[in-house]
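Shown here: the complex without one of its protein chains, the others still in place.
Labels A and B are assigned to the chains in the order they are written; within every chain, residues are numbered from 1.
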Amino acid sequence: MRDVAVIGVGVTKFGELWDKSFRDIGVNAGMMAMADAGLSGSEVDALFIGNMSAGRFINQQNIGAMIADYAGFALNHIPSTRIEAGAASGGIAFRQGVMAVASGMHDIVVVGGAEKMTDVDDASSNSILDSTADQQWEASMGATMASLFAMIARRYIHEGLATREEIASVSVNGHAHGALNPNAQFRKAIKLESVLRSGMVADPLGLFDCAPISDGAAAVILCPMDKAKEYTDNPVRVAAVTQASDTLALFQRDSITSFASSRIAAERAFAAAKLSPSDISVAEVHDCYSIEGLMAVEDLGLYGRGKGGKAFLEGQTLFDAGKIAINTSGGLKARGHPIGATGVAQIVEIAEQVRGTADKRQVKGARYGMTLNLGGTGSAATVSILEGI
Amino acid sequence: MSSTAREWREIPGRYNIKGSKCPECGKVFFPKRSMCPQCRRASIGKMIEYKVDGKGTVYTYSIVYDAPAANRRMKPYAVGMIRTDDGVLLTAQIVDANLEDIKIGMRVQAVLRKIDEDSPSGVIHYGFKFAPCE
Partner (left out) sequence: MDVGIVSYGAYVPRYRITPEEIGKVWGDDGKAMGRGLFIEQKSVPAPDEDVVTISVAAARAMMARTDVDPREIGALYVGSESHPYAVKPTSTIVAEAIEATPDLTAVDMEFACKAGTAGIQACMGLVGSGMIEYGVAIGADTSQGAPGDALEYSASAGGAAYLIGKKNIIARINKTISYTTDTPDFWRREGQPYPSHGGRFTGEPAYFRHITNATQRLLADAGTKPEDYKYAVFHQPNGKFPTRVASMMGFTDAQIEKGLMTPYIGNTYSGAVPIGLASVLDVAEPGDRILVVSYGSGAGSDAFDITVTDRIKKYKRDAAPTVEKIISSVKQIDYATYAKYKGKIVMKEESS
């Protein structure tokens, strides 16, 4: 198995992109990544697309073909594959791309993630997101995705693992960073009180504990590490990329205050990269809900069990705090969460961080960064560790 | 969005919390499974129908304010994860309780209520919810 490098990245603005169709955003992100890698397009061997639900959002299936076509790759008839794993679609597409290059099957691979959510109304959007829980025994029974995470939050508080304020400060952290990210959906810092006072969604979580509905896309270009210097002076090495599954329904777990899928994926990633949490300078974690982001930093071992909340509340997670920076992009909350795009956008952010191009959000001296992308209520998890060369 | 056949197929689970028991390891599952995840091949074709105890304790809960259309006349409403007396964890709405009285550890019992209807001219779907009991 050969080492894999990220040689180019691209990401669109995330938000309500009324003038852009799904085809537009998918292709834009890819074009930016290709330009970043200095490629013309004829070099690309394979395409992997993370997309959760174009079938329900825009009534379009066969996404692999669609993106290949509109990105100009269909002329070369390259293999194009769409991956779905709830909100982990993008991250798992990334792993599929890495595996394709590592195995020697393909050389230059484009991994994209895209979602167009605003062509349906909010109620439909929520219903589509709810379908990543157990449709028959959770969503149909009246348990929305937000309420499942709210139940986790209630347990977290009940067991003394975090306070309500600590959970809310995950969103404060996200917005502080979003203010520094020109592509973020929300670019204003918010106060803790605003999060606590925001309209109730599912007690104890309010509107500001929840990621928004967004359109957007992201893409990265992969190639074998030993060819990376042909394309860029600034390649990023994929030190590890792992994936883990767990039960579909939250009620089938042994614990709901930790996602075994996150922990196992992280353990496997650190083992593969021969690194430990203390080597990590910056991480993009999955905060579709604030509690999910808090649990993530503990499951990854970046902050201790029961200590993640304090880290967020005290600002230890800010890009310039000198500890492990979390969600410098703004995270799902402030940067936005076009579902299939998120996992790839996380890779883009960490790549920018470890190669020193993260602009106003740059974590000084970041050499190793990691991502955690989750699907459903932790039924799918994928972790990657990237190294700046 | 629902299908008549799909909901009908699930009636034993929906009405009477019927799950499965593995004859090899004795573990109980809800919803039903055709195979025990632990014993795998040894359990195929051998899983026994098991009726989950209707009494249990609230393990965690949330009050839903942003509700799906099916529940728009009932919001805000409570959902919970309930640990039944025979050790199964389930997710369902909690009804017939003042929302402010719902607590982790509260004793509850399964009741049959309307879950949803396909449309005003469509089939009504019934299923279990939990109400406070002694």
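Heads up, the rule we're going with is that contacts are C-beta pairs under 8 Å (C-beta built on N, C-alpha and C of every residue); 3 or more make two chains touch, one makes a residue touch a chain.
Keep in mind it's a predicted model, so treat the numbers as computed, not measured.
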>> Give me the subunit B residues in contact with the hidden chain, please.
In response: 1, 11, 15-16, 69, 72-74, 93, 95-96, 98, 111-115, 119-120, 123-124, 126, 129
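One rule holds for everything that comes next: only the chains that are shown with their structure count from here on.
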> Between subunit A and subunit B, what is the gap in Å from one C-alpha centre to the other?
Replying inline: 32
> Where on subunit A does subunit B make contact in their complex?
Replying inline: 123, 126-127, 130, 134, 136-144, 146-148, 150-152, 154-155, 158, 199-205, 249-252, 256
> Can you list the subunit B residues touching subunit A in their complex?
Replying inline: 1-2, 10, 13, 30-31, 59-71, 76-77, 79-81, 89-93, 104, 115-116, 125, 127, 129
